[in-house]
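With one protein chain withheld, the remaining protein chains of the complex are depicted in position.
The letters A and B name the chains in turn, as written, and every chain counts its residues from 1.
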Amino acid sequence: MPETIEQVPHEAEADLHVRHHFANAEQQMEASTLGMWTFLITEVLFFGGMFAGYAVYREMYPAAFAATSEFMNVEIGAANTAVLICSSLTMAMAVRAAQLSKRGDLIKYLIGTLIFGITFLVVKAFEYHAKYVEHLIPGPNFHPEHLAPQFMHNAQILFFLYFCMTGMHAVHMVAGVGLLTFLLIQAYRNVFHAHYFAPVEMIGLYWHFVDIVWIFLFPLLYLIGHWHW
Amino acid sequence: MWASYTFLADLPFAAPIASKEAGDIDLLWWFLCAVSLVMTVLIFIGVIGFAFRYRAKPGVPPVQLHGHTALEVTWSVIPFLVMLVMFWWGTDLFFAAQSPPKDAMEIFVVGKQWMWKVQYPDGTREINALHVPVGQDVKLTLASEDVIHSFGIPVFRVRHDVVPGHYDSLWFRATKPGHYRIYCTEYCGDRHSQMVGWVDVLGENEYSRWASGGGSGGTLAEQGQQLFTQNGCSTCHLLNEQGRCPILKNLYNKPVELNDGRTVIADDAYLRESILQPNAKIVNGFEANVMPNFQGQLSEENVIQLIAYIKSLSPATTPSQVGVLPTKGPQVPAPGKKQSAATKATAVTPAPQQAAPQQ
Partner (left out) sequence: MATTYPTTPEAAAEEPVNYLNVEHGWKSWLFTTDHKRIAMLYVFSITAMFMIGGTFAMLMRLHLTRPEGIFAPETYNRFFTMHGVIMVFFFLVPSIPATLGNFFLPIMIGAKDLAFPRVNLLSWYLYIFGAIFAIYVVAAGGVDTGWTFYAPYSTTYSNSYVLSAAVGVFVAGFSSITTGLNFIVTVHKMRAPGMTWMRLPLFVWANYATGLIQILGTPVVAIALVLVAVERVMHVGIFDPNVGGDPILFQHIFWFYSHPAVYIMILPGMGVISEVIACFARKRPFGYEFIAASSMGIAILSFVVWGHHMFITGQSVYTGIVFSFLSFFVAVPSAIKVFNWTATMYRGSVTFESPMLYAFGFIGLFTIGGLTGLFLSTMATDVPLHGTYFVVAHFHFVMVGGMLVAFLSGIHFWWPKMTGRMYSEAWARFAALMIFAGFNLTFLPQFVLGYLGMPRRYAAYPPEFQVLNVLSTAGASILGISLVIPLIYLTYAWKYGPKAGNNPWGAKGLEWEIQSPPTTFNFDDTPTVTEEAYNYGEEVEEQRVA
């Protein structure tokens, strides 16, 4: 399918962005890519510690964990999941636009990703607020209504894990929003084109990773107990 | 083990040993020392020897070698085989150390910042001190009221962490009378180094003399019975008929079917959990959320006493379970003698007849 490509800068212009210690743009791109993947592996281990804690306590208290599912709003969680998946789509489109030197599309898709990301965070904020109002924040004021008393203590652990894991995820989302804003500014200044789009791709990788973490969090935190075999 | 440990204990640089199992462990220790010494000497000779033998001499160039795979494999495999011996031997002894004999005398130790509270089945209590007869298997059930401690007696080469939230245990069989140190060996706060004590291993006669004192509050089982009544347990856990709650007679160490299909054994850990976290496991046919949660209201010592009482409701399979100390004849007073006034005022039947100890 023929695509109209906007003015493609000469390949030599790519070398403007090659830092002094790299031999060429290709080496820099490979290094950046490996660097970002390595960083994401550290993030897997980071979240992995929390997932391990979740796994241990869920195995110990399956009934308590299942009982907490009534406090999780599955609809909102599902909606947020859809929002994030859409944001990954727009992010991927943004990377593609950068590869094709399409500044207009790039800006459009980055804005779209930002909107989805901020929507997710706003919805999360409302969720957290609702939990606060219902006394579901672990600590001295923890007091879930209608929860069977025998699950009270163990439910606090589950809610702690909920806030810890979704909170850590939200922190990463906020960082992602910041990075996207940076990208947007750079895109507006026409920095990215077919021969230099590494930051877009790398931040795209990061964004997809944060999305994937949520794909794991959603079923583990929201959907347990809602399954009836 | 085929080796008698006594010659090890007599080595001039050996740490004192007061049990056969400690001797077994020390034999392994000396094996490890020997292997380490041989390895160290070989390496030292190699390094110093080669360094001097091949020191730089004018006109004598170094010879560039390119490795030798067979040698590499050899010096990897042989040490590994030696290590397998260590692994096997150590695991074997470790298994033995984790398996207390069935007829072991049970003593309960509760660790709390910063003291060890010892309770004997006959009700005697001590702090930072333990008295045991020589030649008797002793099992210590350990509990913590606060942080992680660790109970260790070097002379028996035994130790176990005492983790809050469940019971831990260790066992030993002293073979040599003496006065030996007890240490807390897991950092537990300001006075960790003061959480030390003494274990006295007494000969038979001495031990009978010491033990005949008994506890002033009655045996552990009797103290447990008092708590059972005071805390209202007796209103639901009726003794001879099914109340709203599972019957406790003949329960100890028997299998229990739970409402989720699992079957568990009603051992010490199960009983402790049932008291402190009653909704963790629900017996089949009963409802959840009926038994009050006693977490925070009963100390670890109270729980030990209650468990001793519940044990006394089952036919005794070992003398220790009915608080009989392995001296000549039962030391537990005949039923009815030491009951306090409180127990008489309730509808609960008095402490059951102590069965003759099964030998």
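Heads up, the rule we're going with is that a residue touches a chain if its C-beta (ideal position, glycine included) is under 8 Å from a C-beta of that chain, and two chains touch if they have at least 3 such contacts.
What you see is a predicted model; the values in this text were computed from it and never measured.
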| item | value |
| --- | --- |
| Contact list for the unshown chain, restricted to visible chains | A, B |
| Option touching the unshown chain, where B:Lys139, B:His160 or B:Lys311 are the choices | B:His160 |
| Residue of A:Leu16, A:Ala52, A:Ala78 or A:Ala175 touching the missing chain in the full complex | A:Ala52 |
| In chain B, positions touching the absent partner | 15, 22, 24-25, 28-29, 32, 35-36, 39-40, 43-44, 46-48, 50-52, 54-57, 60-68, 71-72, 75-76, 79-80, 83-84, 86-87, 89-95, 97-98, 113, 146-148, 150, 152, 154-155, 157-161, 163-166, 168, 181, 183-194, 196, 277, 295-296 |
| Hidden partner interface residues of chain A, rising order | 19-23, 27, 30-31, 34-35, 38-39, 41-43, 45-46, 48-50, 52-53, 56-57, 60-61, 138-140, 142, 153-154, 156-157, 159-161, 164 |
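The rule is simple: only the chains that are shown with their structure count from here on.
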| item | value |
| --- | --- |
| Contact footprint of chain A on chain B as seen in their complex | 277-279, 288-289, 293 |
| Complex contacts: residues of chain A adjacent to chain B | 148-151, 153 |
